[in-house]
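Take a look at this one; I'll ask things after.
This view holds just a subset of the chains, kept in their places.
As written, the chain order gives the labels A and B, with residue 1 at the start of each chain.
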Amino acid sequence: MADSAPQPNLAGSVTMRGEGMNRIETFVAAAFAFAVTMLVISVGSIPQSFEEFVLALKTIPAFAASFAVIVWIWHAHATWCRRYGLEDGMSIFLSSLLVFLVLIYIYPLRLMMQSLFHFLSDGALPFIFPLKTLEQARFMFTFYGIGFLCVGLNFIGLYRYALRRQEPLALSPYEVTEARYDVHVWVVAVCISLLSLILAWVLPAQWLSLAGFTYFLLFPCYTVLDNRHRKALAAIAVQD
Amino acid sequence: MADSAPQPNLAGSVTMRGEGMNRIETFVAAAFAFAVTMLVISVGSIPQSFEEFVLALKTIPAFAASFAVIVWIWHAHATWCRRYGLEDGMSIFLSSLLVFLVLIYIYPLRLMMQSLFHFLSDGALPFIFPLKTLEQARFMFTFYGIGFLCVGLNFIGLYRYALRRQEPLALSPYEVTEARYDVHVWVVAVCISLLSLILAWVLPAQWLSLAGFTYFLLFPCYTVLDNRHRKALAAIAVQD
């Protein structure tokens, strides 16, 4: 409801303070659009024969999953911009940092998704990145864990910054609840990536893939969090 | 008429609810702009001699046709954004899916256009993608058919979603008729791609190219549809 078309600021709605796009958002949108395009159109690998073409098709599931993750991050940032309309030094710093993190993680993300689909399809889908030792596999999971952790901390920073500015922004109680919910969303993401990081170093070789599957815990956690959030919003609505 | 510069909301006009560009549109515009640029400026193939330059020139017709298709899809999406100004979860999901589909289909589209111009020019224009067996050719037509089908279903989804929200958007009867017309436009596209898909598997080898030429049926179908639409709009204008 909070995310639909602009509405008057009733109790139970979020005022969109950043209706017009600002400079950060255009910069972020262009960088993200460019990044996802590069994910697909790998210039060096335009298929030159039918066989290469079929091989390229087999990377579509991994691409789709990576694309979804990037769009999720972009959307989370766009929602933040739209709600608070902040364009000051800290907002620009955190937004630039987010672009930086995404740019660094874009190819590794695709790699991880390829390994996931390689695993799920029992080898039918390709994975072109041979890991030779157990330590290399542990390193990869560590690298992804740190990346996801940083993205999570970045969003916690963005929402906490908005909460710290709740007076000049004149956030309603409803909006404060909304912002706190978003902090919790990303705290969960940070906890799960910490869990994955630990598992990447304590699990024996045959269970190591669990360090990757840990991220699927996001789905049940977010369902629980979302239910609790709806109840909290309902309680505020009753108060008014 | 509905598509010209903003007008007051008289009977027979469409209110532009999304005059200011929103985040989805900037993201989509940047991704599409990047995609068409990549179509032309294939980094790996900057001509280094006069002969290569002339060869590059011969791909211009196929590029022009692919460019026109991408701009058509972009324009269809931009019109949808401008009319309804929706920026909620479903709009972002469907718009991202569209970007995803276009990015996957951009090089194959160019390939198909090259094969078309290779055929039409009786071999004077180049086609650098050898298909060796009949099954490979059937596969290519199937792949394109599915892609075009998905783009069509995506637009049907976008317009049906706008129609489902006609109350909060306060669509006028004129605008409802307009939205339904756009659903029909894409239903026709879906039917034609289904026909092409069937032909790709039932036609004998010597007639297989008809599976590709099926898409030219779009032109007469759209002429008929457009005429019927004008009459429907005239009928509404009379009622007022």
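Definition applied: a residue touches a chain if its C-beta (ideal position, glycine included) is under 8 Å from a C-beta of that chain, and two chains touch if they have at least 3 such contacts.
No experiment lies behind these values; they were computed from the predicted model shown.
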So 2 chains are in place, but how many copies does the full assembly in this file really have? 4
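FYI, only the chains that are shown with their structure count from here on.
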Taking only the C-alpha atoms, how many degrees of rotation bring subunit A onto subunit B, rounded to the nearest 5? 90
Just the number, please: Cα centre separation of subunit A and subunit B in whole Å. 30
Residues on subunit A engaged by subunit B in the complex (per definition of touch): 3-5, 19-21, 25-26, 29-30, 32-34, 36-37, 39-41, 43-44, 46-50, 53, 57, 60, 63-64, 67-68, 71, 74-75, 78, 81-82
Help me check something: in the complex, which residues belonging to subunit B touch subunit A? 20-23, 26-28, 30-31, 34-35, 38, 42-44, 85-89, 92, 96, 99-100, 103-104, 106-108, 128-132, 136, 139-140, 143, 168-169
